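Please see the structure below; I have some questions.
All protein chains but one are shown at their positions in the complex.
Going in written order, the chains are labelled A, B and C, and every chain counts its residues from 1.
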Amino acid sequence: MSSNIKRAVSLYSYQEEYFLRKMSLEECIAAAAATGATGIEIVGEQSVLGCPKTPSEAFIEQWFGWMDKYKVTPVAHDMFLDYNKKKGHYWTDEEAVESFKKDIRFARSLGFKIIRVIVNTTPQIIEKVLPFAEENDIKLGIEVHAPWNINSAWMERHWEVMERTGTKHFGFIPDMGGFTRRLPRVQIERMIRNGADPEIAKYVCEQHEKGVMAEYTIYEVSKMSNRRIDMVVAEMSRHNTFVNPLSLVPHMDKIIHIHGKCLEMLEDYTEYSIPYKEVINVLKKYGYNGYIATEYEGNRHIQDVYEVDSVEQVRRHQEMLKNYINS
Amino acid sequence: MSSNIKRAVSLYSYQEEYFLRKMSLEECIAAAAATGATGIEIVGEQSVLGCPKTPSEAFIEQWFGWMDKYKVTPVAHDMFLDYNKKKGHYWTDEEAVESFKKDIRFARSLGFKIIRVIVNTTPQIIEKVLPFAEENDIKLGIEVHAPWNINSAWMERHWEVMERTGTKHFGFIPDMGGFTRRLPRVQIERMIRNGADPEIAKYVCEQHEKGVMAEYTIYEVSKMSNRRIDMVVAEMSRHNTFVNPLSLVPHMDKIIHIHGKCLEMLEDYTEYSIPYKEVINVLKKYGYNGYIATEYEGNRHIQDVYEVDSVEQVRRHQEMLKNYINS
Amino acid sequence: MYEKYMIVPERAKKNEKGFEIGARLPYYRGVSLSMVEEIEVSLDGETLPQSDVVITVHGNSYNLEQRENELDDRWEMGEVATLSVAKESDLKAGEHTIGLKINLRIGYMPFPSIRVAEKTVVIG
Partner (left out) sequence: MYEKYMIVPERAKKNEKGFEIGARLPYYRGVSLSMVEEIEVSLDGETLPQSDVVITVHGNSYNLEQRENELDDRWEMGEVATLSVAKESDLKAGEHTIGLKINLRIGYMPFPSIRVAEKTVVIG
């Protein structure tokens, strides 16, 4: 069964090399394009100096030049709401909306059609900014990130706004990290390097894979150890959730974009933790036709002792997506 | 939009009066029938002495006599797996299967077609007992009880067995307590009587209703109070989950029965915590045609200071079901 | 759950070994006696040894060891059992404060299910 699912790369994936100035922004775009992906996603505040201020004319021109040169399309900009930006002051909804509008202008200036809205954004704020997003033809997508899933209470409050307004400019952006069937090995190993008990870590991984609710595992581990780091390992099972991929089905028409989270792409083109094949089969069967954007995030767990090769990790992830989408 | 959803009452609902011998088993059946419900569910180990031993011929005869007299049908028996029944010994799968078979024989002897399987039962045990359930034409339903939901990892492991075996004798039994949009007032008030801070309780209720993830609420409360009882109130938000009722949709053909949990039926025939109308509309729209069995559980939270009137609570719940099913 | 009904004061009295009270299981179903992990009785603030408690359900009596090994006989839901507690020193007739803690081992609960109650009873 073939599909119209499209492939993108979030430049977030190259953060290690970009952070260390081993890759420039242009080199990140070039690497993404080299995988065959046709879409580009960025975390504006990572890739563009001064974001969310609207970039200079010169930068904008260069940006579209790169898009042409590498034959890619801007797809999504990931935004944040730093509602406690000022020490001791929490933004009112109006201040939050003002900040949000800056991101909408920023996204529009660089040709992005979608904004990934950070999960702490309330449905009220989104409803207030929605007319401005509609005017600018920018779709807002609340990121559905583990430990949330698309049916969680918080997401239902957002869903309620989508339903009530009937807007075409507000939807969901599931992050595939919400389908973590096995706990990420790179993260577990990092914890063990940091002093976690390997036997406890093994137990936690086994329970997680069996689908045991994290609260049970945490309780059992609390009886095995009184060390904080072992509890952190147990709590990984709470933060790295797995839910049945069918959970997406009732919301398929509201999914506007997808984050293809990966932490460890193996040589056989599978992800260690996430059963991508199962999830993509659901997306294909129920007609998803937006982008999946690779979001490699393993660097943070291995950078202490290994050389990070984001380019290779992204390449493998894109190969995997291509195989599953077309097979 | 009308519907074929049928109504039952779990005699569990009358537990207060039954416990205190204010109502006999026959009186419980009569009260259930008087609501207009046509199905009866029991917790065997509550209602029948010696359960899960197969009841005596005399009891069985009396049981079916009552079914005829009150014009009701046996629907479901709720079973447990006490795998740590013997101190210091955990049942093997084989011992668990033996216990399970007793419940299947018990259910069959009293005419029940469905067994509610307790949530700690592993998918492996169910797969092993499945042929025996099929021989006896008993459908097994894993209870989907908060904090689980039908898409939870644990339920996905069960779903995987349903899919792989293709059996018609294994499905889900969602408990409507998994749609707790507002925290149960009777439970909150009991906590306050037990010493919980009313302001903290109010805060927890507000956050829960906004759909805020329980982990955030628990963390905030841990900064407000170091008293265990206040943390218990915060943790209520973790145990009494709400998920979008649409989460049921991909599994509609696997839902074999439903527990109509209620803790406080108001005079206007609504449940204080659970938006039954929304859930039933989803069930109707997607063609659910099994039973919903009233499961009143409020008694435990009010018995310390109020007179419990289970009969009236069940009556109101049945009226509500009737209205929503037929409207 | 059911804490209020755990102690049945009308059934309290002295007996040849010490004293006894009536007790209901604080749970919504009956369980095999082996699942009753702890029965702890206190008298006027003094916790008495659990090994001194004998439980009688529908005519059958079990000491601690027998109870732990009784996989079939059950303490049924709502059934008033008799808890007989050995107490050597002479118990004065009249009002006493009885405490009762019951701890159940329930398969689907990761934590012990502990419920406690206290009542002033007349032990005649």
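Here is the rule we go by: a contact is a pair of C-beta atoms (placed from the backbone, for glycine too) under 8 Å apart; a residue touches a chain by one contact, two chains touch by 3 or more.
This one's a predicted model, so the numbers in the text were calculated from it and none came from an experiment.
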Shown chains touched by the chain that is not drawn here: A, B
Contact with the hidden chain (one of A:Lys86, A:Arg164 or A:Lys285): A:Lys86
Which residue of A:Thr38, A:Thr165, A:Gln303 or A:Asn323 touches the chain not shown here: A:Gln303
Of B:Glu26, B:Glu134, B:Glu215 or B:Glu278, the residue in touch with the unshown chain: B:Glu215
Chain A, residues in touch with the chain not shown (by the definition above): 12, 15, 18-21, 43, 45-46, 49-51, 80-87, 118-120, 300, 303-304
Chain B residues touching the omitted chain (full complex): 215-216, 219-220
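The rule we apply is simple: only the chains that are shown with their structure count from here on.
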Averaged-CA centre spacing for the pair chain C and chain A, given as whole angstrom: 56
Centroid distance [mean C-alpha coordinates] between chain C and chain B, Å: 29
Intercentroid distance (Cα basis), chain B paired with chain A, Å: 36
For chain C, residues that touch 2 or more chains besides their own: none
Per-residue overlap in chain A, given as positions that touch at least 2 other chains: 215
